[in-house]
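With one protein chain held back, the other chains of the complex are shown just where they sit.
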Amino acid sequence: MTDTEAGDSGAGDSRPVVYDLAPDCTLEDASVGEQYHAVVNGVVEYGVFVDISDHVSGLVHESNLDRSYDVGDRLIVELVEVKDNGDIAFGVVDSDDYRTEVVDHEIALTPVETLGTGDTATIEGRVVQIKQTGGPTIFHVADETGIVACAAFEEAGVRAYPDVELDDLVRVAGDAEEHEGALQIEVDDLTLLTDETAEEAEERLDAALAERAEPATPEPLVEWDAFAKLHDDLQEVARLLRRTVLEGRPLRVRHHADGDGMCASVPVQMALENFIAEVHEDPDAPRHLFKRLPSKAPFYEMEDVTRDLNFALGGQARHGQKLPFLLMVDNGSTEEDVPAYQNLAHYDIPIAVVDHHHPDPDAVNDLLDAHVNPYLYDEDYRITTGMMCVELARMIDPEITDDLRHVPAVAGLSDRSKAEAMHDYVALAEAEGYDRADLEDIGEALDYAAHWLRYDDGKSMVNDVLNVGCDDEARHEELVEFLSTRAQRDVDRQLDAVEPHVEHEMLASGAHLYRIDVDEFAHRFTYPAPGKTTGQLHDRKVQETGEPVITIGYGPDFAVLRSDGVRLDIPNMVTELNDEIPGGGVSGGGHLVVGSIKFVKGRRGDVIDALVEKMADADLDEELSSTATLDD
Amino acid sequence: MTDTEAGDSGAGDSRPVVYDLAPDCTLEDASVGEQYHAVVNGVVEYGVFVDISDHVSGLVHESNLDRSYDVGDRLIVELVEVKDNGDIAFGVVDSDDYRTEVVDHEIALTPVETLGTGDTATIEGRVVQIKQTGGPTIFHVADETGIVACAAFEEAGVRAYPDVELDDLVRVAGDAEEHEGALQIEVDDLTLLTDETAEEAEERLDAALAERAEPATPEPLVEWDAFAKLHDDLQEVARLLRRTVLEGRPLRVRHHADGDGMCASVPVQMALENFIAEVHEDPDAPRHLFKRLPSKAPFYEMEDVTRDLNFALGGQARHGQKLPFLLMVDNGSTEEDVPAYQNLAHYDIPIAVVDHHHPDPDAVNDLLDAHVNPYLYDEDYRITTGMMCVELARMIDPEITDDLRHVPAVAGLSDRSKAEAMHDYVALAEAEGYDRADLEDIGEALDYAAHWLRYDDGKSMVNDVLNVGCDDEARHEELVEFLSTRAQRDVDRQLDAVEPHVEHEMLASGAHLYRIDVDEFAHRFTYPAPGKTTGQLHDRKVQETGEPVITIGYGPDFAVLRSDGVRLDIPNMVTELNDEIPGGGVSGGGHLVVGSIKFVKGRRGDVIDALVEKMADADLDEELSSTATLDD
Partner (left out) sequence: MTDTEAGDSGAGDSRPVVYDLAPDCTLEDASVGEQYHAVVNGVVEYGVFVDISDHVSGLVHESNLDRSYDVGDRLIVELVEVKDNGDIAFGVVDSDDYRTEVVDHEIALTPVETLGTGDTATIEGRVVQIKQTGGPTIFHVADETGIVACAAFEEAGVRAYPDVELDDLVRVAGDAEEHEGALQIEVDDLTLLTDETAEEAEERLDAALAERAEPATPEPLVEWDAFAKLHDDLQEVARLLRRTVLEGRPLRVRHHADGDGMCASVPVQMALENFIAEVHEDPDAPRHLFKRLPSKAPFYEMEDVTRDLNFALGGQARHGQKLPFLLMVDNGSTEEDVPAYQNLAHYDIPIAVVDHHHPDPDAVNDLLDAHVNPYLYDEDYRITTGMMCVELARMIDPEITDDLRHVPAVAGLSDRSKAEAMHDYVALAEAEGYDRADLEDIGEALDYAAHWLRYDDGKSMVNDVLNVGCDDEARHEELVEFLSTRAQRDVDRQLDAVEPHVEHEMLASGAHLYRIDVDEFAHRFTYPAPGKTTGQLHDRKVQETGEPVITIGYGPDFAVLRSDGVRLDIPNMVTELNDEIPGGGVSGGGHLVVGSIKFVKGRRGDVIDALVEKMADADLDEELSSTATLDD
């Protein structure tokens, strides 16, 4: 087809156009009825053969000739006919009043998503991964429609096209073939785009990527004003995540290993794996590019970030992958996460956080690419991360909504959210056949499974428990029944063990103080761990007394704090303790009603005593409750 | 060949048979000399052409014709001759007194075990694994003779034949080709068998499978009446295990990580790996389908079962494998295993136990598919699991007997079995060139290796130590010499450390009581661990005194108990302690002379005191001995 865009310059010029085809033009660049500059390349009895490009030649029959020509003579011809057998007939045009337009060869680019086995194709896109194998070099190229591997062979183990780097724009010609089950282009030619070609392609690709990265905008599962404030932030994270997938970058999700954390991360995993599968021609891409990792600590530990970074650098070195995008889920909002983030700051590793723990935006925001947290909008923990991430997952892939309707209710009950919207969430789940007890059991079962899975994501098992992507309803039910029963039994057993050893005193403020040495009196290295043990004990005491309660569960070098009806301001207490007890090594955090602190073993007595003194002075505030909160 | 079975209905009917071939019949379904219903499909000068099926046509020469025929006319013909060039000659049969038998096309099925590269073949069998790869779908199909992978390609990463599910009966036609070193059928056609075809195939396959699953019945290595009681139970487990292999199901063995546990599990591993290799066309099948895992605790821990289940679900999700068969070895008979078993009960995971620890059949049997334990026949720990499993392994694969003759003696000495048959077992080993000291050294070396290997099965090293499948006698000897010497040195060093701190008292009953705080006075985190340290100390004291002895080795939250000549009934003591010491959190188990209990750290003093009081009241019984038992 003729490149008529080039005719812009002739707007208003009524003279006929004679096209000057570039040497690499093919018949596809020409059209019947148009006029072309031609050169004679042969003279025969019945006419002359002419070229209008290296690839397009034809006959001017002698009946159309009014004079004789020699090889090399130039003339203007009209393309009269392309015969069935491919022969081309030209006529001579006698004209000296025309304007010439240069025509470049228009390459027919094949969109990656339409590639089929056996196709010979040319694609244009951005290089998103360069993996040097023992044999060919594999360039992963992203166009507007998908990402495909392109294998270029120079010599075994030798980098092909060494000038081409990550993020370069390239044109790749070759045959699409199946390789180990995935479509792959065997590269005939790979050209680095430069100058205007590059600019044009960049513009086109960026526009397409921006459009494709655009998240869906499903109606939220429940109407809720508090939640609506977070909508735009979640859209932005969805956009970032979709863009990350489109750019071929790996994703790593770190999440709190409890019920809410799993209700949050599992839907996001499902949505992202689906989207990765859609974008990549390689069906194994979701497995290679996505990883979900439970974190044991309530913050991003140095050991975890060291491991993550080392893994990422290994992926870069061995597979030529980009460094990953890090998504922190139900975790990551606090000052305690800063050292880990700083460790990543030297690398191209974008970070987004979706969390509902009390955040330190001043400390973390500079280190993050996105930060969603209800406290940033004067809301609080009652909007659980699971609630947010179910919506986030639906923005990434709205198709999975039906799998997720019960999940926010599980998340909310698991974190004992007192949000008014809980009623609606539970109703939504009830419509799917879950009653409130089922949902609570799922939360308990998730928590119990997470405890024993430790650092393993336990994908299949967790999906069965949460009933997301689980294909056997009966198995889901039996598994939840078993795990939750067992979790409850273990909690009861633990409380039975500690109860006789709980020390009780009434504080001057009128609050009850309960203390328990969980290292001495609780079963160790089992479920529930010290934090949850303390939380469960506290909840029981709140229920029993109906009055303000503070509970301290302590071990040799740590203490877990919970309060209902008393304003503790734990970060402030930590600062004071550090001043008052030299060599106490007190650290830790939390907020008004929940926290945990560490100290050196040898000063435990002093630390606990000082702590109790401070608690005795703390103000009552019956609004405050840790039973409706997190992180046992 | 003609399907003469169909002639049953004509028994007693002396009329000649005229066969009516089904349209898809080939020449293989017909025979010279037989008569067939035919249809004229062409009339020529020299005769008429007739069809007896879509694929079988031939000429009736005009010399054989007594009248003229038109196309479409029906007649009865006799197959006279099949010429070298494939031409078929028929004669006309003039008959109206005959009976017709319908003949179905008999497909020549190729037994999987006879498949060779390049064969075009049709197989019939049961689908035992469906793995979706990025490219084709791989159906593993089991017929009467073996299991082969069948690759069906629909589109890259798309499930071929989506209607076909695990356990379905199918007929697969295609070419056997080599793929990554294993024979694989490239599927041309895959048909789900239905109705009678399915029923017939099922019957045939089930019969063949039952026959093939039948264990061997080798003569036991030694004659021993006590052992003979277990023969049928072991046969049943061998049958289950062979059947499991034939069904393509993976196997997972969990075993006690001590000398007896390894003497038991290693032979079973060898036998099962051999049998898997025999059944599967894929030479990597043993590696993919068998896993042996040492358990550190004396029961099936929640963490282990969670890990196992998660691994199994991953194998199902990623490789389309069936869930595994679980074999518990030298472990698994007690009530403490129940929670783990309950966790598996929601999944299709059969469980068999071969153990010689004091069982709780009422608690576990409902959860097991098989349970072999000498106590179930009024025998006891003296029949060690190694003794049982060597016989079990021989029932699975009798070929390996020569590798195993010395193993029961190692097992027995390692668990200090006082069985009368020990004499015979040791004699058997002596005939193989091992003296008693060698066998004891092997047991010590196994125990020592197991300690340092922790969660690793250490296959190569363990095989070298046990001299099962070890190809270098000298290396075996040197390794055993080194490890056993070192083990003994470490035991001596440990006993030297604890001895000065052992507290001694005489109980009113006349028994000696020895107590040692193994956390305070033994080397920690090294070999021997607290349990074995207590056991070794106890043995030394029994030897020194020659009188009734009880030994307690305790740490912050546990105690290990051993008795010789005193009847302790530990389960009962645990129940009593739990009642008497609220918040003591006492749990644990054992039986008359050996046990271990846990409690909360803060009540250790009370628990130990109460325990000692009970021991003081315990009856003497000189028959009872823990030196001849297990689980240090």
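Letters A and B mark the chains as written, and numbering starts fresh at 1 in each.
As a working rule, contacts are C-beta pairs under 8 Å (C-beta built on N, C-alpha and C of every residue); 3 or more make two chains touch, one makes a residue touch a chain.
Predicted model only: the values in this text are computed from it and were never measured.
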Of the residues A:32, A:71, A:102 or A:313, I need the one that contacts the missing chain. A:313
Which one, A:71, A:102, A:228 or A:345, makes contact with the chain that was left out? A:345
Missing-chain contact, candidates B:215, B:267 or B:458, resolves to B:458
Positions on subunit A where the hidden chain makes contact: 133-136, 156-157, 302-303, 306-307, 309-310, 313-314, 316-317, 339, 342-343, 345-347, 557, 582-585, 598, 600-603
For subunit B, the residues touching the chain missing from this view: 117, 178, 180-183, 281-284, 449, 452-454, 456, 458-461, 464, 475, 478-479, 482-483, 486, 493, 496-501, 517, 519-524, 527
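Throughout what follows, only the chains that are shown with their structure count from here on.
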Distance in whole angstrom between the CA centres of subunit A and subunit B is 42
